[in-house]
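Take a look at this one; I'll ask things after.
In this view, the complex is presented without one of its protein chains, the others remaining in place.
Take a look at chain A:
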Amino acid sequence: MMASSYNAKEEDGNPSSATVHGGAGTVKNKKPDNTAFKQQRLPAWQPILTAGTVLPAFFVIGLIFIPIGIGLFVTSNNIKEFEIDYTGVDLSSPCFNCSQNYIWNSTTPCTCSVPFSLDQPFESNVFMYYGLSNFYQNHRRYVKSRDDSQLNGDLSSLKNPSKECEPYRTSENKPIAPCGAIANSLFNDTLDLYYIDPNGSRTAIPLVKKGIAWWTDKHVKFRNPAGNNLTVVFQGTSKPVNWRKPVYELDPSDSDNNGFINEDFIVWMRTAALPTFRKLYRIIQKKPNNMSPTLPRGQYILDVTYNYPVRSFEGRKRMILSTISWMGGKNPFLGIAYITVGSVCFFLGIVLLIIHHKYGNRNNNADIPN
């Protein structure tokens, strides 16, 4: 009927008119269904957060968290970590010269040796990290300056990298492979570790350079462009401006670690979350049949091929040696936090218990005369 046709309200972009067309035209003679849903009578569990119900939960949380926290804290304390800054800011620092006379693309690399001593022996596998400070790997312009399809071995992207790589997209009219700011700024210091025997002779410590990147990154996300010979495949592309050698010469000795699937490269390409970060550099595996520690106490020398300039942005470079437990590296935070939260819960439980006793009784008393 006319009336009901007009009943469709003007809605003004307002999807809200629940017009139960109640115009005189439509006489609804229907009784609403008596279902639990429509009558809002669905069976339900009705928990209420009262002091009584929350109390046990607090105690339980406290009782669970505190042991976990202690466990974490002890584990973290058992982890041995050694950190040394080799930036060469101070005059006394062995790398001072290298950091001062830094020349891009110098043919003769500057090297320096940093002596240090370990007070405690490092058992089991030891992980060697390099650390950078004040380096904004999480800067937006930096993070997006990469081409994942190029890194995945896509041939068209190899020749025509993504726009995001600007201004590290082309050089000398040739596409850069790998393009982008992240690749361009690949960390290229070489770190070598020597153990100084008590008799004074230097023993090179074997550093394993594989297994430092995520397995999925190395095997799925990063792939070299198809082709048997990497040199041929990368023909027509240019090396990143700051690199000394092209990507296919990153590790000429091992074809499984060369090109885009070079693990040092992959590790670098995973941009860090914070401006002070560390990245896994090498793994020092425990000696297989020897009961002696991986890194015994004593004197060591860190040989640095100093290629990476950080002074310009007041950065720092560090080398870190760390053992690893099931919970990772040394980080007392988690343990302390667990202990704190657990204790707070326990404490709150006690407070609530008192309050519950005081007020709960009073409330009950107040209710009864009602």
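As a convention for this text, a residue touches a chain if its C-beta (ideal position, glycine included) is under 8 Å from a C-beta of that chain, and two chains touch if they have at least 3 such contacts; residues count from 1.
Operating definition for what follows: contacts and distances are computed from a predicted model.
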Just to verify: the chain that's not displayed, which of "Phospholipid-transporting ATPase", "Signal peptidase complex catalytic subunit SEC11", "Chloride channel protein" or "AP-3 complex subunit delta-1" does UniProt list as its protein name? "Phospholipid-transporting ATPase"
Touching the absent chain when the full complex is considered, from A:97, A:160, A:255 or A:271: A:271
Which residue among A:78, A:100, A:117 or A:149 touches the omitted chain? A:149
Tell me which residue among A:93, A:111, A:162 or A:255 touches the hidden chain in the full complex. A:162
Residues of chain A in contact with the chain that isn't shown? 1-20, 22-25, 27-29, 31-34, 38-40, 42-51, 54, 61, 65, 68, 72, 125, 127, 129, 131, 135-149, 152, 162, 164, 166-168, 181, 184-185, 211-214, 216-217, 220-221, 242, 267, 270-280, 283, 309, 312-314, 322, 324-331, 333-334, 337-338, 341, 344-345, 348, 352, 355-356, 359-360, 363, 367, 370
